[in-house]
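Only one protein chain is missing; all other protein chains are in place.
First chain written, first letter: the chains are A and B, and each begins at residue 1.
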Amino acid sequence: MTPTASPRHLVHLGDLEQSELEDWIELSLSIKRSGAAPALPGRSLGMLFFRGSLRTRTSFEAAVNQLGGHAINMSAASDFWDLEAREGVVMDGRAPEHIRDAAAVLSSYVDALAIRPAPAGHSWELDRRDEGIHAWAMHARVPVINMESALWHPLQALADTMTMRESLGALAGRKLAIVWSHAPEPSSPAVVHSLLVAAARFGMNVSVAHPTGYELDGEVIRRAKNAAETSGGTVEFTSEREAAAKGAHVVYARSWRSIEHYGNTTLAASQRSRTAGWSVDEALMKLGEDARFMHAMPIRRNLEVTDEVLDGPRSLTLTQAENRLHSQKAVLTRLLGR
Amino acid sequence: MTPTASPRHLVHLGDLEQSELEDWIELSLSIKRSGAAPALPGRSLGMLFFRGSLRTRTSFEAAVNQLGGHAINMSAASDFWDLEAREGVVMDGRAPEHIRDAAAVLSSYVDALAIRPAPAGHSWELDRRDEGIHAWAMHARVPVINMESALWHPLQALADTMTMRESLGALAGRKLAIVWSHAPEPSSPAVVHSLLVAAARFGMNVSVAHPTGYELDGEVIRRAKNAAETSGGTVEFTSEREAAAKGAHVVYARSWRSIEHYGNTTLAASQRSRTAGWSVDEALMKLGEDARFMHAMPIRRNLEVTDEVLDGPRSLTLTQAENRLHSQKAVLTRLLGR
Partner (left out) sequence: MTPTASPRHLVHLGDLEQSELEDWIELSLSIKRSGAAPALPGRSLGMLFFRGSLRTRTSFEAAVNQLGGHAINMSAASDFWDLEAREGVVMDGRAPEHIRDAAAVLSSYVDALAIRPAPAGHSWELDRRDEGIHAWAMHARVPVINMESALWHPLQALADTMTMRESLGALAGRKLAIVWSHAPEPSSPAVVHSLLVAAARFGMNVSVAHPTGYELDGEVIRRAKNAAETSGGTVEFTSEREAAAKGAHVVYARSWRSIEHYGNTTLAASQRSRTAGWSVDEALMKLGEDARFMHAMPIRRNLEVTDEVLDGPRSLTLTQAENRLHSQKAVLTRLLGR
């Protein structure tokens, strides 16, 4: 109820200095080991979902509650309406309200806003601007937390980095293989974008394998390469899954949609039909260096990865998911804690 | 859990004596200045939305929580089903349950019920009876709070009156211009109905400007005129926006649908197409007496009002919205407080 003059947002990991990022990861690990201080008595978080969610929704509401605060959850599917993001337009279209007004109003009711926008999905050039989440951050008078936009998913990357730290210790010099996987309804590249930059910042050697036509966003790649130069890590791309997995300490599978055919459902489906082999199995895992398997979920079993790998002893997927709870407590404590 | 024999409801402002209405406004202002006593420990509010909501939903849940209580939110869009309001009918239609039963059952789970009905929108004669909200009030054994029916929106009028008191001091003799505004999907006249009666009760001189065919409900107008006679205020209607705005201390914009063509989408759209000039800009505001701009939101920017007015120093729209939180705390404290 007492909005900071200039609130601290978490739109992407670029909002954090490296020292802060390390501090947040350490706090996440400490919270997992020893529990969290009840940092949010009398504080409330407004969560707005413009797309569905299972893990993010549940882990965030549980985190807020376990810290002594209160979460108000709203779903655009059932609770409210389209919001306009563009500045200065005559609002005679579908959206009856502007994010500018919604953000200002909600800032007087809650202490932070967590937003999952729904990118339109027609044009990557448009969606990659993340206008929705930026409009919330610009107009809210309380911290805004990105719960996955078109371009970024910082909360997942925090949990993933925490999970790798927990499992591997120091990350510098470790090899992370990010392997594209086949799925009927691929996700946005947001999870991989945030992971790529985070791993590069921690000095990992990242090898991304994907079929031709599934290149990641160019600006994100530049950021990751810049981060790797500073940290001593490396970032490389290949169209051979085996090349990426070879010597990897972590094999991270993810299905993301083609930016090349973004918005063109027919072409994208035709392109995808040629990628059925892109799946993770024991043979691929054995190329790694005692490699762990990671995936941000939801997982299409026996399509993206075999049950054998997923339910095997080297799978970290459930740990990743659990770590969402702990790392989000760290985020809430740092952004809102008293 | 201990329902009062005869619970106190808030269906419209007519449920409050003038002294009570003044007390509630004063309490709202006091809560804003000094905070609210935690009046709701162990109390719970059931909120049922048969239509979407952003401000009402969030501000009510935040208010309940900040007072130490708990809100249970349900949306008819995703959580439950149609309810029958008519007495004595054979229920062989769409609704599998009667409000009579739902109200009695929910009364044994929560300490108050806040309801936003969804008027059918076919016939004003039918919708204006507000059968839904009255059925809840008749059959609930706990207080029922109207979160906007076809005819009334008492919570908005409380926040609006509080906002005018805060900004203008004593209201008697001040001029309020209510100006119809153009929008593709106009709202019900509920906000304006409740505001009109409230302003009249406080002795304001209310001038309502709207295009021909957008007359408010006749019975509501009679109530407002009666209230004005008692209070020394006035209520007048004009089809000239400039006449209403002239000398006004507040210009209140709102788009409401035509009662004349209520339920006839084609005629209503055709009628609306002739009203494109009905918008608030600086030129109109300058006719007032250092006039403030008000709007209950959601606002269609640059259609109902220019960005210049809305984001300018005389706009009270965000204050109105924030005051929903404070005034609803006053409502909850008076209806449920321990």
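Here is the rule we go by: contacts are C-beta pairs under 8 Å (C-beta built on N, C-alpha and C of every residue); 3 or more make two chains touch, one makes a residue touch a chain.
Keep in mind the model is a prediction, meaning the values are calculated, not measured.
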item: Full-complex contact with the absent chain, from B:37, B:105 or B:269; value: B:105
item: Candidate in contact with the missing chain, chosen from A:88, A:169 or A:184; value: A:184
item: Missing-chain contacts mapped onto chain A; value: 49, 52-55, 57-59, 61-62, 65-66, 75, 77-79, 183-185, 297-303, 307, 317-318, 321-322, 325
item: Where the unshown chain meets chain B, residue by residue; value: 1, 42, 44, 46, 70, 72, 74-75, 77-81, 84, 88-93, 96-98, 100-102, 104-106, 108-110
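Everything below uses one rule, namely that only the chains that are shown with their structure count from here on.
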item: Inter-chain centre distance, chain A versus chain B - centres from mean C-alpha coordinates, in Å; value: 40
